[in-house]
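Only one protein chain is missing from this complex, and each of the others stays in its spot.
Chains: A and B, in written order; residue numbering restarts at 1 for each.
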Amino acid sequence: MSGREDRTAPVSTGAANVLFVVPAMLLFAAFVLYPMVSAFYYAFTRWDGFTTPVWVGLANFQRAFADSVHLMSYVHVVLYILGTLVFEVSFGLAVAVLLNSDRKGFALMRGFFFSPVVLSMSAAGVLWAFVLDYRSGLLNAVLRALGAGDLAQPWLSQPGTALIAIIIVSGWKYAGFYMVIFFAALRRIPRNIYEAAVLDGAGPFTQFFSITLPLLRSNFLVAVLIAITGGFAGFDLFFTMTNGGPFSATEVPATWIMKQAFDQNQLSYGIALTVILMVVVIVVSLIYLRFSERLSVARY
Amino acid sequence: MRALKLTLLALGAALMSTTAFAQVEIRITHATTGGAEKVVLDQIVADFEAANPDIKVKQIPYDDDIYSDTGLITQLQGTDVPDIYFQWAGYPVARDAEAGYAMDLTEALASDGWGDTFTPSVWSEGAGTMWQGKPYLIPTSLDVTNTIWYNTDIFAENGLTPPATWDEFVAVVEKLAAAGETPIVEGNNELWPFGNWASHIAAKVVPEEEYAAAFSQEGKFSTPGFEKALGYIQQLHDIGAFNRDMQGLGADPAMATFIEGAAAMHPIGSWLVGTAKELGGDEFHYAQFDTPVIDPDHPLAHSVIGTVTGFIVHAKAAHPAEAIKFLKFYTNKENQTKRAEAGSLSPVEGVNEAADLDAPTKSLAAMLAEAPAMVPPPDTTYPVPVAEAYYQAAAYVATGEKSPKDALAWLDETVAVIGKQ
Partner (left out) sequence: MSRVIERRRRSAGEWVQFAAGAVLVAVMFYPTVWMVLSGFKSNREIFRTPFALPSVWRWENFLKAWDVGGLGQLYFNSLLVTFVAVTLCVGFATAAAFAFSRLEFPGRRLCYRVLLIGLLLPPPTVAIPLFTELKALGLLNTPWALILPGAAWSLSLTVFLMRAYFNSVRPDMEEAARIDGANVWQIFWRVSVPMVWPAMLTMIVLNTINIWNELLFALLFIVDEDKRTLPVGLIRFYGYHSTDYSLVFAALTITTVPVLLFYFLLQKQVIAGLTATAMD
């Protein structure tokens, strides 16, 4: 990340240079910082969006910590993040290595692998909701055709299978993104390192673990950070496929916040939950950044 | 010469624009986005504009759930408030009246005997059109929010007739399950489809004061009455009445499944009629029966679950007189008859009886007319979070996740955490 800044002398100095950043800063302050800060006021009130807000102190926060769905939503989101580390980051890395070749056809394959990333979440959600449908879905149809009809289940209707289903769909959708990041980094590794290893008799797996992984360490750390912050933001897929159900088994902080705020007209409670989420994400990210800075490796 | 021409042109333009200026525009926001109902609505608007050339009507429609989540809030608090807006009777009306969004319509209803054209029951205490004794909502639709629709062909194939008592109902379900049919299909991922039905069952079993107390957070849900009510749902689960994917299925896909003939029964509201026409065509034969009598001694044993919906005039409407004129036109016999024939039963006296209704709508109208009482759905009468928590508890029992006792204990805990609404 930012770290030390070893740059050459600036092209220009002077306070007037601020003008270059003013548009960005203004936009950012108006639509990112200001809402963030104003949340802190509403979190301490009771407000349904129709009537005027009433100050209630810490009541919303007390409720938040007694709210079992709210607490479980964090469990679900952590499980989801762990799932993405496997099905998106690690899988993406593996495929980046697999498809790392200049031969004909590989560029096309990389393109196809990345393509689900480009779809909108709602399109992916609708598509997979149908694939996973109990009666007429593709997956169950395949199982029945293969004679494994007993395995056919209402995947999105059972608390046990719903979250896993979403994790897998998320993997399908985003593995390509991480693949591209790792692939771009792989390209920067000089060929001769691998050639030397091959001469020493190292097979593909040894090459991967002794050369590739260590050299990709910093990329991997950044990818994990993206997976973590992205995971906490998870909303679209959960909303489209199960909307937090069944029985709140796939409820994550973002979907629960939206439900509380809008479906039940309790805007202030939703905002309090939002403040908690903000704090959690920032704390987790800072801890992770500190941890990853320690592991940072020198640039090549 | 040129100057004269120009002046005349300018005058002409000015005259035209002043006539345009004299035209008043009233804004109506509502949740009717399609189907036969929308067609009739557009027709009524067109007829009104033709009869009143100085009034233009602008419609601002939203999808049902967007309307109640953010659509209405945005409209009510915007700078350009709607003159008229759609609302459900009960708690929402009280809240709007209290917050100052709704206009007191006592005078308007008194003029020309407008108020008397409606069936007297819509102005009763429980109907939810009034607040502190004054009327705020002009009722325009009677909705049955839950009844049991059934596929007459499947019933005939299995030699079944609509049950009159709960035990008969259970027998019907068992026979269907044994024959390999899906007895009941429900799409409960939003909780209210089954929740509505479960509320009706509870209303027929739980003593009235206990029911009201629990939902208004003045009493507990863990009572023998509620346990008994949920027990009936558990009974249905145990005999395999429900579709396995009930909790993951949406309301619309479930209705589609029923219309395709993949299930025998589908408990849902009166709006099924419009969709069945669109999707079922001539090959789909269906009818309905109300949730059977469970406890014949209960005062609500033969009740129907439903609600009134209608329009509120905004307290700060720019053109209240024109708005009221439109509503009077909308609720006149002729237009209400058109609406009834499109599937929206009318609260105006005499309309439902005289209209040319199709068979299912006719049976709904008869059911409404004969019912001694109408139970409102809890999410329009009581705080929404409490009602939804009850729906959740009922879903737990229907899918076998919790026993009635555990579900009710969970319910009381959850409601306690929510705090007094």
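Here, contacts are C-beta pairs under 8 Å (C-beta built on N, C-alpha and C of every residue); 3 or more make two chains touch, one makes a residue touch a chain.
Note that the coordinates shown come from a computational prediction; the quantities given were computed from them, not determined experimentally.
Across A:64, A:156, A:215 or A:277, the single residue that touches the chain missing here is A:277. When the full complex is taken into account, the listed residue touching the unshown chain is A:257, out of A:93, A:156, A:227 or A:257. Checked against the hidden chain, the listed residues A:21, A:213 or A:295 yield one contact partner: A:21. Across A:56, A:99, A:156 or A:249, the residue that sits in touch with the chain not pictured is A:99. On the side of chain B, touch with the chain left out of the figure occurs at residues 33-34, 60-63, 66, 70-71, 74-75, 77-79, 250, 252-253, 255-256, 259, 275, 279. In the full complex, chain A touches the omitted chain through residues 1-2, 7-8, 10-18, 20-21, 23-25, 27-28, 30-36, 38-39, 42, 95, 98-99, 101-103, 105-107, 109-123, 125-128, 130-131, 136, 138, 141, 172, 175-176, 180-181, 183-185, 187-188, 191, 204, 218-219, 222-223, 229-230, 232-233, 235-236, 239-240, 253-254, 257-258, 261-262, 267, 270-271, 274-275, 277-278, 281-282, 285, 299.
Quick note on the criterion: only the chains that are shown with their structure count from here on.
Those residues of chain B that touch chain A in the complex are listed here as 69-70, 73, 76-77, 95-96, 98-99, 101, 189-190, 243-249, 253, 257, 262, 384-385, 388, 392, 395-396, 399, 401, 414, 417-419. Interface residues of chain A, counted against chain B in their complex, comprise 49-51, 59, 63, 66-68, 133-135, 153-159, 162, 242-243, 245-247, 262-266.
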